[in-house]
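Excluded from the complex is one protein chain; the other protein chains are retained at their positions.
Right after this comes subunit A.
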């Protein structure tokens, strides 16, 4: 599945960040901000039949010379200095292959010996229960292996763990066990569950949101992640510390032609 661009890179002890295709595409937007801001270099492709094919010109172009470079559906970028690797996924997972894709991801993560994996995701804001309606929109989940490694750091940050919810909201049933539910999260729950089963050091960081202009949600998520991983210095505040990629223009289509007036 992973095909290197040139020589096979070593990911041993790297932190891997990947998005889940989820409501508002917030994880993918957040990954775009990271790759663009840190000037990360592409080191390979995820070549798989599990994703809808798409290609385009360089979404992180900085000059006319590199604007025409071809980029594909799923690519891996690294920042060797920060020991950071990022997998960007740009198109939907073919529905009948979602389990296969999760398994491919998990086996690649294990084989590459990443020290930890962070899945950036989102969940439908409208499906929050009464408790979740209060306070922060951000949540996290950690596998037992990650809890041992970074649980204390996340507690110190005051992050809120994703609550388990009743399987039948509104119905009082003492026998119904609360369960993990991430509506709109795509493969997030499945990936987290498999991460627990495979003893991966994996965390999920997600934001509750709705479909619309999800750029502010992306900034919220990436700033929250930055509080933990310190990817970008905190000398600049707000959106200025992140560089918006060139691919974000015309996100909602062309504006109206002036010739109609």
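In this section, contacts are C-beta pairs under 8 Å (C-beta built on N, C-alpha and C of every residue); 3 or more make two chains touch, one makes a residue touch a chain; residues count from 1.
Note that in this section contacts and distances are computed from a predicted model.
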Omitted chain (choose from "RING finger protein 11-like protein", "Proteasome assembly chaperone 1", "Vacuolar protein sorting-associated protein 29" or "Trafficking protein particle complex subunit") - UniProt protein name: "Proteasome assembly chaperone 1"
Touch criterion as defined above, residue of A:16, A:33 or A:187 at the omitted chain: A:187
Residue touching the undisplayed chain, where the options are A:39, A:57 or A:178: A:57
Contact partner of the left-out chain, one of A:63, A:95 or A:131: A:95
Residues belonging to subunit A that touch the chain removed from view: 3, 21-25, 45, 47-49, 52-59, 61, 67-70, 72-73, 92, 94-99, 124, 126, 183-187, 189-190, 210-211, 246-251, 253-255, 257-259
